[in-house]
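The complex is shown incomplete by one protein chain, all other protein chains being positioned as in the whole.
So that you can tell them apart, the chains are marked A and B in the order they are listed, and the count of residues begins at 1 in each.
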Amino acid sequence: MKKINKLLCIGLLASQAIGCASLGVQPWERDLLAKEEMALNAEGVDLGLDDHIYFSKEATSGGRAFAGGGCGCN
Amino acid sequence: MQLDNSSTNIAASLALATCTLLGSTPALANESVDNEWRFDTAILYYGETDRVSLVEGVISATKDFGDDHIFNGKLTYDGLTGASATGAVPQDTVQTFSRPSGHGGYAVAAGELPLDDTFRDSRVQLNAQWTQPLGDNLRGSAGVHASKEYDYLSLGMNGSLAQDFDQKNTTLSLGLSYQFDQIDPVGGTPERLGVMPIPTYIGDDYDDDHDDDYDDDHDDDHDNAYPDRNGTQNKDTVDVLLGLTQIINRRTIMQLNYGVSVSDGYLNDPYKLVSVVNDLGQTQQTLFESRPDQRTKHNVYWQTKYAMDSGVFDISYRYATDDWDITSHTLESRLRFNITDNSYLQPHIRIYKQTAAEFYQPFILDDSPLPTFASADYRLGDMDAYTVGLKYGQQLDNGDAWAVRMEYYQQNPKNAGFDEPGQLADLDLYPSVKAMMVQFNYQF
Partner (left out) sequence: MYLLRSLFLSFLVCLFGFSFQQMAHAKTVDYPAPSINFKSAFSFTNQTTQATDITQLSQLRGKVVYVDFWASWCVPCRRSFPWMNQMQAKYADDLVILAINLDQDPKLAEAFLAKLPANFHIEYNPSGDIAKAYDVIGMPSSYVIDKTGQVRLTHVGFFKAKQTQYEQSIVALINEVPSL
């Protein structure tokens, strides 16, 4: 439970920090961010294959997306 | 079939599905046009020195049915062969082990880490995901998946919502997934910390009609030597994922995720073993491993992407912890250099570090009381790992694109502070695992 609280606090603080600062761009300033390679899910097939490898070889999964499970192997 | 390495990979499939939602940029590629299918295909070869090798093929098809109503279907096939560490310790004499079916056995040479060398399996997975706007600033996504291999079935569904704020500069998302897994181990489900019987004979039993436990001929209906064992085991997993995506400036986008995953049910690997040794380090008997039947994982994931004039810098960090006492840190970075307007080179580095599960032990001492939970699976032990890779990609004049990448992955398991009695002190209980990956992508 302590760990959960700690994580939540970190998350909240980070989101506060981000929310309070005046960040962002005007709608017409997204030319660079709109590039395919700037999408957070760019190279989705590669990321999926990597997740598969590391999921079955290491004890941790998820983060970028659902931690899932899928087998008793870890 | 064998869970080690080959196993069903929901994380990967869901990753592709949910990420489309978490980002604030549209999922579909730049050049996409309504009502046209876009295909992403890849073939991956993954090979470990002296151990497992895997060939995996992916076909992912995406179509915008108009106004950002996007369907993605994905078919994954993989074929696996090779040997995998069982968890048993090496010895300075020849060791023999039963095959999981109980028919026959195999010998491991003196000084060698016991590997079960007859893994082979194929797996097929199907994913379908639908994403659409639900309002000016709200998107929803729902998906299902099914994955089947010889001894394993996984079914799952997921749903998520993403809400944009501040002129789409901030996106909050929430995802939920439920997954049902069923395992029907070869030879039945071994008893927790049950003793592995001594094999009646040693030999390759592939070609024996009665002993094709690792064979892909699925007609044998799990003919096994343990009629008393339980059969099918189940597991339920629920995942919750909260995401915050923030555009920092014209060149920078940042993502912060928090995820919880709760698994309940059969979490053992039925093929993993633990050696019981005396004070000389000699194996007295070999047991099947035992893990708790509940696991709750938490993780925090942070990613930043920066658009350079001629490329993209991508860095991410993940902190994960769970109630098995495993903590891990993952640092990953990709740096894309655009060589020309339509080709690029992209080095990749990943550094990973984990601490051992509380019930991890490389062996059990025969003069100590038998623990409730014990696993000698090195993947639950102390470990460092790193990956280095390079990718080259090119866009063709007709709009298609191809890419090739090569990666080197090395795992260095470490002693988590266990004394090694007698002969074990002179043997390598924690050998490194080295693997090469080669992948080819084609997009059309």
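Operating definition for what follows: a residue touches a chain if its C-beta (ideal position, glycine included) is under 8 Å from a C-beta of that chain, and two chains touch if they have at least 3 such contacts.
All of these numbers come straight from a predicted model, not from anything done at the bench.
Asker: If I consider the whole complex, including the chain that's not displayed, which of B:Val240, B:Ile315, B:Leu345 or B:Val388 touches that chain?
Answerer: B:Val240
Asker: Any idea which of B:Val94, B:Leu138 or B:Leu370 touches the chain not displayed?
Answerer: B:Leu138
Asker: So which bits of chain A touch the chain we can't see?
Answerer: Per the touch rule, chain A residues meeting the hidden chain are 1, 4-5, 8, 26-31, 34-35.
Asker: Which parts of chain B are in contact with the chain that was left out?
Answerer: 26, 28, 30, 32-34, 66-68, 134-138, 161, 163, 165, 167-168, 172, 174, 240, 242, 260
In the analysis below, only the chains that are shown with their structure count from here on.
Asker: If we count contacts the way the header does, which residues on chain B are in touch with chain A in the complex?
Answerer: Residues 3-20, 22-23, 25-27, 29-30, 40-42, 44, 46, 56, 58, 60, 147, 152, 154, 156, 158, 166-170, 175, 177, 179, 181, 183, 235, 237, 239, 241-242, 244-251, 253-259, 261, 263, 266-270, 291, 297-303, 305, 307, 312, 316, 318, 320-321, 326, 328, 330, 336, 344, 352, 354, 357, 379-380, 383, 385, 391, 405, 409, 411, 433, 437, 439, 441.
Asker: Along chain A, where are the residues that touch chain B in the complex?
Answerer: 3-4, 7-8, 10-11, 14-15, 18-19, 23-27, 29-41, 44-74
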